[in-house]
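Apart from one protein chain that is not included, each protein chain of the complex appears where it belongs.
Chain naming follows the written order as A and B, and within any one chain the residues start at number 1.
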Amino acid sequence: MRATAAEGPAGTAATPAPADVLVRIEDVTKRFGSFTAVSGVSLDIRRGEIFGLLGGSGCGKTTLLRMLAGFEEPSAGRILLDGQDMAGVPPYARPIHMMFQSYALFPHMTVERNIGYGLKHERMTEAQRRDRVREMLDLVQLAPFAGRKPHQISGGQRQRVALARALARQPKLLLLDEPLAALDKKLREATQFELMNIQARTGVTFVVVTHDQDEAMTLSDRIAVMDKGRVMQVGSPTEIYEYPTSRFTAGFIGMATFFEGRVQGVDGPSLRIDLPETGTVIEARAAAGLAAGQAVTVALRPEKIAISRDRPAAANAVEGTVQDLGYFGKDSLYRIRLATGKLVLVHAVNARRTGADGRVADWEDRVWLSFDPEAAIVLAE
Amino acid sequence: MRRRSTFLFTVMAFGFAFFYVPILSMIFFSFNASRLATVWGGFSTKWYAALFRNQQVLDALVLSLKIALLSATCATILGTMAGIALARFRRFRGRVLFSGLVTAPLIMPEVITGISTLMFFILLADWVGWPGSRGFTTITLAHITFSMVFVTTVVHARMLQADAAIEEAAMDLGSRPWQVLKDITLPVISPAILSGWLLAFTISLDDVVITSFVTGPGNTTLPLLIWSKVKLGVTPDINALATLIVLTVGAGVLIAGILLQRAERRRERDMQLAYRANQ
Partner (left out) sequence: MTPPPSASPASPATATTPAAARPAAAAGAGWFDRRGWRDVIIAAPYLWLVVFFLVPFLIVIAMSFATRTPTAPPFGFGGENPILNLQGYRRLFTDDLYIRAFLTSLLNAAVATLLCLLVGYPMALALTRVSPSRRNILLMLVVLPFWTSFLLRVYAWMGLMGTNSWFNRLLTDIWNFLVPADMALRYVPMMNTNFAVVLVMVYTYLPFMILPLYASLERLDPTLDEAAMDLGSRPAQVFRDITLPQSVPGIIAGGLLVFIPAAGELVIPTLVGNAGQPMIGRVIADEFASARDWPMASTVAVALLFLMVFPMMAYTHFQARSEERRKDAP
């Protein structure tokens, strides 16, 4: 696969001005014995953004976070914070704080003392310290619970205590390890927006580790998608979703159907690609650099495919039968079997209110699938 | 819903009778007026009165308490260190031997610990002239050694249970390792340290076999005194002494248990409160 764009942020966006970069991760590798958890990662994290580290379990995202916090030292490469090499700086001397996945609240201290714990290392008067704790309690709306112990408050409140505690010392960088994983679904959505709100108000740079793509998409200004210790792609949520650069990213974020094919002709940005699995040659658009005869993978997102009973007047159209359909009320997901036997996922909004007969298609119906040349994601091998 | 089994509950009732009938019988006969320890001869508290006049018993008790206090405290310090080391330091030279050394005394038969420690002290005296005589010091050293591993077991288990992330969190918030130990680790494992101390104290107070080997002339602990008397048979004054010991320890454990249960109940109530507040 073409991976040049994934190796560094330079590939997806213009290199930011040095003043804009808060953290520069340079070719960092971390090995535990013979196991390589993080392999040659380079990333720039900009001042004031929410940066998402997204990946499945064991992809190295947590190890990367722990290296930023100082709990692990890189085996190779270096981490610069504001231009300073962090090598050998222990966690307690870094202006980087972390919100742990388990929250790691001190069970024997009240909410107030938990939040104030880091401040005892600051040179400030008792009154200043009290004011700061009060300010943090107000920020996370926990003032009435100041005197409670962690086991006396709810899960959502604990999450907010952990956030306030990590923010109290005004870190340059806040690391959040799966910040919403321990909350139930309903609470998660509300908390997500609260996190963004607090980030906007404090202006602290956030690095959020998550395995949940929706969470990463909503929260982050930019996302790094990781797999097997490598960064696969860095970009804004839209870039990652609409312009994935690898089959992994295209499959990990959202749904897609993949077709193997070969470029037949190139005409400027326009390509003609032979996809044997559809039994046709399709039209697509892609950046320069592809030549005729080159093997490619084409990914199609389900919602980018239109479904109709009659042959549409579109550039790319192919016929199939409905194998399966899942009805979700507001929309339906279809699995369409093409003549070649290939199954294609298609997503359609149920815009009209009608009975079962009014659906676009039903089981075993013959239908036409069509998509714009722009909709096809072309991945070079 | 499980069916209540009569069989199980019969065995349980029998089991508890088995546990407590001998002790209750002993307590009952401590109030026996007769010299024959097991034949009832009327109610009397004379054996208790005799006990409090018996200087030998009082001296032995004081010696035992001194040894138990000192050895339990030292054992708690050393045992807690070992527990923390095992739970937190994954790699250090000789870790395998170390973890063997903290478990072996738990399963070593007391006779073997007794003879080995005694031979060690005798040979040491032979080579370096110390310890010149055996008694308080040698008993205390031996007690520290075998009771510290119990403390280690308790502390280690608690350390494994505790969320290691809270220590990292404290360090992340700016605390140096010794501050983390003082602010976070020790307070969180303090219940385990306390129960480790109690365990070490009781074990020291109770030990006969090892003490009998490493003691010297004139240093009779309470268990040694009881041991020498019990070997001769059942007597009413031992019944009285045993009753006092059993009742003291029993009351202590009972009170501790009730306090713990209350704390647990309060905790549960708090958690329910928090849960409802969340709804």
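Quick notes on this structure:
Assume a residue touches a chain if its C-beta (ideal position, glycine included) is under 8 Å from a C-beta of that chain, and two chains touch if they have at least 3 such contacts.
As the structure is a computational prediction, the values presented were derived from the model and not from experiment.
Shown as candidates are B:A50, B:L65 or B:A242; the residue that touches the absent chain is B:A242.
For subunit B, the residues touching the chain absent from view are 2-5, 7-9, 11-12, 14-16, 18-23, 25-26, 29, 36-39, 78-79, 81-82, 84-85, 88-92, 94, 98, 101-105, 107-120, 122-123, 126, 141-142, 144-145, 148-149, 152, 167-168, 171, 177-178, 181, 202, 205-206, 208-209, 223, 226-227, 230-231, 233-234, 238-239, 242, 245-246, 249-250, 252-254, 257, 261.
Assume only the chains that are shown with their structure count from here on.
Here the CA centre of subunit A is 55 Å from the CA centre of subunit B. On the subunit B side of its complex with subunit A, the touching residues are 163, 165-166, 168-176, 183-184, 187-188, 267, 270-271, 273-275, 277-278.
Taken together, the subunit A residues at the contact with subunit B in this complex read 69-71, 90-93, 96-98, 100-102, 104-108, 117-118, 121-122, 149, 151-157, 165-166, 169.
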